[in-house]
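Presented below is the structure to which this report refers.
Just one protein chain is left out here, and the rest sit where they should.
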Amino acid sequence: MLSTEVLAVFLPLLGFVLAGALGRRLGAHGAEYLTTALMLTAAALSISLFGTYALDGQHTTITLMSWMSVGPLSVDWALRFDALTAVMLVVVNGVSAMVHLYSIGYMHHDPHRPRFFAYLSLFTFAMLMLVTADNLIQLFFGWEGVGLASYLLINFWYKKPSANAASMKAFLVNRVGDFGFALGIMGIYFAFGTVSFDGIFNQLGIETSFKLFGWTLDAVTLSCLLLFMGAMGKSAQLGLHTWLPDAMEGPTPVSALIHAATMVTAGVFMLCRLSPLFETVPEVLAVVTILGALTAFVAATIGLTQFDIKRVIAYSTMSQLGYMFFAVGVGAYGAAMFHLMTHAFFKALLFLGAGSVIHALSDEQDLRNMGGLWKKIPVTWALMWIGSLALAGVPLFAGYYSKDIILESAWASHSAAGQFAWYMGIAAAFMTAFYSWRLLLMAFHGQPRASAEVMSHVHESPFVMLLPLLVLAVGALGSGAYAYDWFVGEGRFEFWRTTLAVGEHDVIHAAHDVTGWVKHMPTLMGVSGIFLAFIAYLWVPKLPGALVRMFPSLHALFYRKWLFDELYNALCIRPALCLGRVFWQSGDVRLIDGLGPNKFAEATKNAADELHAAQSGYVYHYAFVVVFGLAALLIWLTW
Amino acid sequence: METFLAYLNEAPGTVLPGLMFYVLAIVLLYAGVMVITARNPVHSVLFLILAFFNAAGLFLLLGAEFIAMLLVIVYVGAVAVLFLFVVMMLDIDFEQLRKGFVRNLPLGLLAGVVLAAQGIMFAISWSFAEGAKEGKGPTVLSSATNTEQIGQVLYTHYMLPFQVAGLVLLVAMIGAIVLTHRGNTGVKRQKVAAQNSRRPADVLKLNSVNPGEGV
Partner (left out) sequence: MDLLSLSTLLPEITLTLAALLLLMVGVFMGDRVTNAVTQFAVLALLLVAAALGATMWGVEADFHLTGPQGFVDVSLFTSLIKLMVLITAAGALLLATGYLRREEIYKPEYAVLVLLAVTGMCLMLSASNFLMLYMGLEMQSLCLYVLAAFRRDATRATEAGLKYFVLGALASGLLLYGISLVYGFTGSLSFAEVATALSQDSSRGALVGFGFILVALLFKVSVAPFHMWVPDVYEGAPTPVTAFFSVVPKIAAFGLLMKVCYGPFAPLQDKWLWLLPVLAAITMLWGAIAAIGQTNLKRLLAYSSIGHVGFALMGLAANDPRSVIVYLAFYAVMSLGVFAVLLLMHRDERMLETIDDLAGLSRVHPGLAAAMAILMFSMAGIPPLVGFFTKLYVFVAAVQADLIWLAVIGAVASVVGAYYYLNVIKVMYFDEPVAKYDRFTDGNLTGTVTAMAVLSVAGLLLIAPVVMLAQYAVHLLKP
């Protein structure tokens, strides 16, 4: 029973239970060491599983127990292991282990570390349930589990009102997506009569339709759209993305783990897991492509203007997720997974590096108050450079391989949506490089803008924080080149086998054959973006201000995040609150309480007073009531 | 359907008894109303006595002379006289009691009118069950006077209710004693046995007192 597979999944749960239940007894150190040790073990096991299931090409399903059996619906708790799961296992457990380790240093001031580590482990377990799911219901369990853990961790400093608000926002926005997701699962069950992946894939091409308000809709298409809606929520795609930047209110390790490397990629994973199904609905894939491309572009534009170091990285994350989505949309699932993996490394590296900066500057997050740090924290500086180079797609770094193959696939897909995605992606690539270096230059180079007192405290992070950074840096440096062949290269069929669908038109194959300028365009864009950033933020510092003055409305649009929050406020939140108030004040208080319990209680009390008054104590009153009652009774009786 | 009034008209001696009935009934009703409305409580009791007499007259008309005599002896002779004594002995402010009477009169009248209307309604639509008029009680010698007839059944057929009535009276007696009797603790009685059992040795003490020393 306690096989490697089971241990890799359930060790984090054990960590959660122990740290959560016995946190007080274990003490802060005990809890963090215990969970970290369990996580490291799980990570090591994951690597061995990667060997078994990805490299050796095996696959298996371990059924733990039956979960529910309702009529024709039967759901098992089962762990499905194949290449896709193995990749995700390495990413999730690897990054999670690094983040656990990092948090020992980062959180060492915090008195509630047992809780923090318990949540982290809970999150990891939920994420593992998600990636090892054998059916949609279990996947949904993990999906909701990571949502819960995300909520708890964003709100970890629950005394901060902004953290409260952010966590609620994350939860509510995700709820919109999850609602769609749940409907999608029901639709799938309606269409296929099963929720297990194998069962669905065995009946592809089925023709079922819904009748809705007189329309006839194809059940599979609609269900896939709804499933994608869930993915949009979890992976912060345009429209349901507003929670992600706010989620940066959580501790930085949380941002690195949940909001960069793992949870937000759940949508991508889900689409890849269901790729055989999505291949049958090209309309939905077109929607995915366009929305992913728009997300990549819009998020990058916003990232250009933000000053909060974590928010810049958050928008960058969103933008990169857009890449993954349009990769899925054009059918390059391997490329999407490839970028997911490399992105996990370099984005976690960037977040943890940013955390290191924040840590060094005594919790300062505003880029305008940084600058000139590179001499004081050289290791962090170097590692941030590596991360940024990978993000910008500079050759030989991880991001170069994955991003290029995505863009090439988009070009090679020869569809309108793919072309659109390519242009958006190229533009986003340029902006990505630009804002990455804007961040680097503003934070580490130039003159120090922080107060002398803060600067005097600036110090390199302890080894326990640097070690995970180094490990991730190795990933950011090497994972692209090393894994290229497995994920998208010649060995991809051997590697993925049947887990990822390949369309009639193999876009990844086509991507290798695109013309030269298309191949070099991303690199060119990245390098020129870096160059421009140097001009604007190091050599000609007046340039950004001048640009802002030249295009004030455009800057405002970017800086205010394309007014999504304002739009939602006006369109949804305020009307909802209004409606809520109406229902509360006039519906609940006045109508239901007023006429229901309160009115009833009041009427009862009044009636009691009346009856007390009748009970005067005079015999002749009582006698009179008896006689009166007699008269009434006789009338009633002789009627 | 036979009505009550028709039944009355068939009673023996058609004209005079009928007339007597109406006279007695009207006086009875008048006396009844006066009992409650008279200002002087002594007058009320006197009207009550008048009502009893008229009721006794009605019983006589029905040929129930024993009950008529009982009514006069027990109610007029004992109960009403007792009432009279009590009313005269108690110092009750009847004016005070009367205040509530006027205030509650409308509602009281309403209930009274309703009940009276119902009474009239059932009286005029009265009917008898089969064999009701002949009576379904125990058989008695019809030639005997009704005092004799009562004597024939009271201790035979009605033995059980009679005994229970005795018990009810016993309860009334116990109740009266329990509620009012107080053992007299201050009474000095002669205790013959105690007196007889007294011996000089118990109560006498001889002291020899030397002269000039005092006791």
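For clarity, chains are labelled A and B in written order, and residue numbers in each chain start from 1.
We take it that contacts are C-beta pairs under 8 Å (C-beta built on N, C-alpha and C of every residue); 3 or more make two chains touch, one makes a residue touch a chain.
On a predicted model such as this, the values are computed, not experimentally measured, just so you know.
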item	value
From A:73, A:396 or A:633, residue that would touch the chain that is not displayed	A:633
Positions on subunit A where the hidden chain makes contact	604-605, 607-609, 611-612, 614-615, 617, 619, 621-623, 625-626, 628-630, 633-634, 636-638
Residues of subunit B in contact with the chain not shown	118-119, 121-123, 125-138, 157-161, 164-165, 167-168, 170-172, 174-175, 177-180
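Criterion: only the chains that are shown with their structure count from here on.
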item	value
Mean-CA-position distance for subunit B and subunit A (Å)	97
Residues on subunit A engaged by subunit B in the complex (per definition of touch)	618, 620, 624, 627-628, 630-631, 634-635, 638
Residues on subunit B engaged by subunit A in the complex (per definition of touch)	100, 104, 107-108, 111, 114-115, 118, 121-122
